[in-house]
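Apart from one protein chain that is not included, each protein chain of the complex appears where it belongs.
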Amino acid sequence: MIVLRRLATGLVVLWAAATAAYLALLAAPGDTVDSIIGDGADTPLIRAQIVREWNLDRPAVIQYVDYLWRAAQGDLGRSYLLQRPVRDVIADQIGPTLTLAVTAAVLGILLALVLAVTTRRPWARRVSSTAELVLVSTPSFLIGIVLLSVFSFRLGWFPVSGDQGVAALVLPALTLALPVAGVLTQVLRDGIDRALDEPFVVTARARGLGERAVLVRHALRHALLPVITLIGWLFGILLGGAVIIETVFGRPGLGQVTLQAVTSEDLPVVLAVVVFSAFVYVVINTAADLAYLVIDPRLRRS
Amino acid sequence: MTIALERPLSVRLRRPSGGGVAAATGFLVLALVAAVTPSLFAGDPLAADPLHVLEAPSAAHWFGTDQLGRDVFGRVVHGARHSLLIGVVATAIAVGIGLLLGLLAGLAHKYADEALSRSFDALSAFPLLLLALLFVAVAGPGTVGLVIAIGLATMPNYARVVRTQTLVVRQAGYVTQAVAFGDSRLRLVLRHVLPNVLGPVPVLAIIGLGEAILAAAGLSFLGMGPQPPSPEWGAMLSEGRGYLNVAWWTTVLPGVVVTLTVISLTVVGRRLQRRFEGRSA
Amino acid sequence: MSDLLVSVRDLHVTFPHRRGDVHAVRGIDLDIHRGECVAIVGESGSGKSVTARTLVGLAGHNARVRSSRFEIDGRSGPFDWQKLRGGFAGLVMQDALVSLDPLRTVGAEISEVLKVHSIGNRNDRPARVRELLSTVHVPEPERRAAQYPHQLSGGLRQRALIASAIAAAPPLLIADEPTTALDVTVQAQILNLLAERRATGDTLLLISHDLAVVSRLATRVLVMKDGRIVESGETSTLLTAPTHPYTAQLLAAVPSAASRGRRLSSPTAPPLTAPAAKSPASTGAASTGASSIDAASTGVALTVAASMNAASTGVALTGATSTGAASTGVASTGDPLLSVASTSPAPTRNALTTAASRGAGSAGVASTGASSTGAALTGAASTGVAVAGVALTGVASTGGAAVAAPSTGRASTVTVADELAVAPALFDSGPPAVIVEASGLHKRYGAHTVVDGVDLTIRRGEIVGLVGESGSGKTTVAQLLFGLTAPTSGTVAFEGAPWTGLKERRRRPRRRRLQLISQDPLSGFDPRWTVRRIVEEALPPASLTNGHSPTFERAQTANVRRRSWPWLSEAARSRRNEQVVELLERVGLGAEVLDRYPRQLSGGQRQRVAIARALAPRPSLIICDEPVSALDVSVQAQVLDLLADIRAADGTALLFISHDLGVVHHLADRVLVMRDGAVVESGPVDDVFHNPQHEYTRALIDAVPTLEVSR
Partner (left out) sequence: GGTDSAAAGEPVSGGALTWGIETEPITLNPHQYAQAKARLLVWNNFESLLTHDDKGGYVPWLASGYEASADGLTYTVKLRTGVTFSDGTTFDAAAVKANIDQLLADGYAPAVAAVQLKNLKSVDVVDASTVKYNLTRPDVLILDFLSSPQGAIVSPKSLKEAKNLKAGGTDLAGTGPFVLDRYTPGQEIHYKKNPGYRDRPAYLDEVTYRFLKESSVRVGALTSGQVQVIEGVPATDQAQITGNPSLTLSKGLNSGSAYSYYFNVTHAPFDDIKVRQAFRDALDVDTVLKGVYRGTATRAWSVIGPTSPLYDKSLEGTYGGNAERANATLDAAGWNTRDADGYRVKDGKRLTVRLVQSAPFVRDRREILAQAVQAAVKQSAGIDLQVSVVDQGTATAALEKGEYEVFDNSRADTDAGAALNLLLASNGAINRLGVQDKGIDGLLDKGQAAQDATSRAAVYRDLQQKVIADDSLILPLYAPADQIAASKKVGGLQFEPTAGVPGSAYTVWLSK
């Protein structure tokens, strides 16, 4: 039931996102022909050919319905710019982006868990929270640039760029993970603090539980709940951050495709990215809801 | 969308130290003064000097010079106006719309609430960057698209807070009490709900301002912000990046200023937040 | 193994704080011998919990603990706390509902203790858990062990908590207010369980603010106040012959059947009575009525007793100030000493009948000892505190009068006296008017019937009690009367006119005649408003009160709705201000709270402001939904006294909702007992409580812990 409801909402969100993007691009100045021509030669003959090739003479509504119809069947169209099926373009680039995002997410969450649990002493806490504040307040590309020039250009510890195995993943993933860790540590620590103020923690201590056990067995689970609330946010960070990180580190990925597609008004690709991102959002939020159910029995229906 | 930019507004933190708050306030005052009267600190941010290009920081040029021989410090000072203004306007848009919609959702009928909440969701389904990119596609790179994009993208944050707060206030005993005194619906909203909902908003907005500035920097970095030669901070970082190997100061020093600004806003905002929470607790 | 489980001398616990340290415990001595049950009683914040938690090293991470001796189980520190906790002492926390981790099953919580103390192995722990659960009388232990706290009722949760506390078989069990959040019936079960633990040889440290709870179990009682032990001794001695005034005050503050008609907050004050009807023989305004105003609260160090005496009718009026209260520091916190005491021979009044029977009633009980509720007090009354009260009652009833002229009082004080003097005249309009008449109220939420056919009548000047266990629908009934929710069926008439089924717009003009006081006053105040504004907004519109003085003629015109009064003249403004101050004085608050925000007030003060606000529009009925549940005994006593006074003075009817039978018995004239949404029994309070007809009522009454001296 919940799953069905979520699916329905998800579909609505997907459709809304795709339509919004379609309308937005429709409203964009300059027409599609201009975008396809790029800085190539531009004569009426060429224009006519392009119009014919892409069916641009049909009314916008028809094009929109046609788009939805084909999208529903999994056909996302062909890129104006790259002349390849959009599905291939996305499929090609999704791997590196996912690798980066997932690595960064895991890294960030682990870092946050470790930091939140280990920096309980006042001084450690102060150091850590200052670092977190700096991390979350620094533009991520600046972090990336600094990491890149120190560890790659100067020290040569990591490859400069690209997607050449694990070593090349370290710096970008770290760049993406650090601010995530900064935020999550703050949230986790706050959650732990709150949980430790709860009466049941006193009860747990009164049973003779050690401090570590209280933290891990009781407080941490409670602190995880607000973290799950942040999953939607995390998604935005990772997907959006990927665009910047990929630019800074010259990594392949969805971010690059998106950037290129938007700047060259490659409508089919932009739409596909929008739909994809909405899709991931829906999936991730559904997962978050499920995670809630797993962690918090109070939400389960009896 | 730099990473930190969508930092959730709900994060609460420890009390910043008194010294930190003082320093942060001081810095913000400086930034504000710079934004209002930049000429107090620095000369023409556009004055190029092809003969003194990419020079390291010195007494004459505290932050060095950039690729056109412009004084980086001067550009940073002048950039305060652009960056702060972008942040303020974007936040104002976000807060304005968010307040209205959040209040509506919180007060409206179940279905209307549901519809509004879903639309916040749909908006959140676009990572800020994607939303901004779409706006750039529509409006072209530049300040207007940037501001609207950041405003819209951060709007759901405020709307959700306001909605939740509205729901809480609606249920509060004092609203029931006001019913006992025969207050009309409109009166209830104006006298009790709105003022109590508004409470946390200014503080959130201050913290959100930091986010907006970061967001703007990230987008400018990708070339979606104000166009050269405007001395916007994000754009400066973006321009400087190409000279990282030879002139780190064109990137790092403006970056430090951005970071300091955002930290200051966060520290001050949190201080106020604690004040506020302490007052209402 | 020593017989002395715990021996502490000169224990101090301090919590450093930016604005002055909190010295929670200030040098107490505590010995707990094997096999005994020691109780600590005292008002909220006196340091009971901190003391208890210090014994297991859980005073708090920022606590500074110091003592001249700290021996546990015959040894002095440093202690391996982790071993002692659970192993030496099991702790049952104050709030059962939140003392279990909501994210873990009950079984996991209990077996955690076993694991920590290495009892049994992984495989036989589930069996141990089951066994423990059945020890504490949890039915279906197997199933319950797999459930989460939120799936358990409060009572079951408390049992599970006790099970986890005794899991490692500690010699000492510390129970910190183990029954506070529970229903009477469940409370009784838990007390039985603790008694059982005692019987099996466990040593018990029991912490409570409820003397009745303590009296049943404890061998020794320590009375704590402000971090010190002010009195200690054998339970029987201490409860029958308290030597410290604070203990006496605590004892007297317990509301019950026996305390009917007595002031709870100041044992030496004269008894309370229902409002007197103006005697036909009485002449003019100078009729009956007395007030005693604690002027200390307005900063004038004066106690004024004003009394108008109509000697011709032979009615004795007593206006007395309790000097004792002032000396115990009550006056400084702004407590009300506003009382109206009068007796009248008019026997036709319902309320008066009750009142008249009151003194006799308790006397009778005292002499016969027939009622278990009354029994404890009998002893107390004969030996101690109550004597004064009785004496005074005697004085009053025999016609003696203590008169003090308001020679130095301020004008406003005099005004209040005037008003009060006029007040009883209003009750004299023929037969008692019905204020609320509800018939056949039903309320369904989905398939769940919450209120099931409730009929209810409240007459002018009457206090109607509504009791019942949690979830029985009391609050819902209040909401239906109040018109916040519409009944599924049934009607409510208010002051003779239809009330339910009206559009809110139509109800608005009469809204202010019906007021509400809730359990949690804080949530009832807009946090941004000062006390001044809160009360001022509740005053009738200015146009109606800009005359000389507010009279008790009912302001029927609340439909003129303006609050800010920007156009008011300076004079009118200050007049309103005076009215606010008067109202606050009536509820025993001084002008110094005027500009405070609600959160800057104590619980008792807040409830008083709530009452002042409810009084401001001169309502005919105030619905009080558990107005004292959140307050501790002494504060509760003051608030109850205040409510009684208000009824006496203004003739305002009260619907008093409570789960505390003692409170209801103390205060109400009539009572309705609810269960599962239906009224199972109703009638005059003494009838219902002394002679319950319905078995549920009987069960409820039996479950009430009474002040009894064990052994």
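When the chains are written out, they are named A, B and C in that same order, and each has its own residue count from 1.
Keep in mind that, in the parts below, a residue touches a chain if its C-beta (ideal position, glycine included) is under 8 Å from a C-beta of that chain, and two chains touch if they have at least 3 such contacts.
Note that the structure is a prediction, hence the values are computed from the model and not measured.
*Asks:* Under the definition given at the start, what are the shown partners of the omitted chain?
*Replies:* Contacts of the omitted chain with visible chains: A, B.
*Asks:* Tell me which of A:L81, A:A219 or A:L238 is the one touching the absent chain.
*Replies:* Considering the complete complex, A:L81 is the one touching the chain left out.
*Asks:* Which candidate, A:T99, A:T263 or A:T286, sits in contact with the chain we can't see?
*Replies:* A:T263
*Asks:* Of the listed residues A:L98, A:V146 or A:V160, which contacts the missing chain in the full complex?
*Replies:* Checking each option in A:L98, A:V146 or A:V160, the one touching the absent chain turns out to be A:V160.
*Asks:* Residues of chain B in contact with the chain that isn't shown?
*Replies:* Considering the whole complex, chain B reaches the absent chain at 46-51, 53-54, 67-69, 136-137, 140-141, 223, 227-229, 239, 241-247.
*Asks:* At which residues does chain A meet the chain that is not included here?
*Replies:* Counting over the whole complex, chain A touches the hidden chain at residues 28-31, 34-35, 37-43, 45-46, 49-50, 52-53, 81-85, 88-89, 92-93, 96, 148-149, 152-153, 156, 159-164, 247-253, 256-257, 260, 262-265.
By our rule, only the chains that are shown with their structure count from here on.
*Asks:* So which chain ends up closest to the centre of the protein, judged by Cα positions averaged per chain?
*Replies:* C
*Asks:* Tally the contacting C-beta pairs at the A-B interface and at the A-C interface, and name the larger one.
*Replies:* A-B
*Asks:* Averaged over CA atoms, how far is the centre of chain B from the centre of chain C? Could you give it in whole Å?
*Replies:* Those two chain centres are 50 Å apart.
*Asks:* So, what's the distance in Å between the C-alpha centres of chain C and chain A?
*Replies:* Centres of chain A and chain C (C-alpha means) sit 55 Å apart.
*Asks:* Considering chain B alone, which of its residues make contact with at least two other chains?
*Replies:* In chain B, no residue touches at least two other chains, as defined above.
*Asks:* Any chance you could list the residues of chain C touching two or more other chains?
*Replies:* none
*Asks:* Applying the document's contact rule, which stretches of chain B touch chain A when the two form their complex?
*Replies:* Touching chain A: residues 1-4, 6-8, 10-14, 118-119, 121-122, 124-130, 133-138, 140, 210, 214, 217-218, 221-222, 234, 237, 241, 244-245, 248, 251-252, 255, 258-259, 262-263, 266-267 of chain B.
*Asks:* Within their complex, state which residues of chain A touch chain C.
*Replies:* The contact residues of chain A facing chain C are 198-200, 202-210, 213, 217-218, 221-222, 295-298, 302.
*Asks:* Looking at the complex, which residues from chain C come into contact with chain A?
*Replies:* Going by the criterion above, the answer is residues 53, 56, 58, 81-87, 89-91, 93-95, 98-105, 109, 112-113, 116-117, 148, 150-151, 161, 164-165, 167-168.
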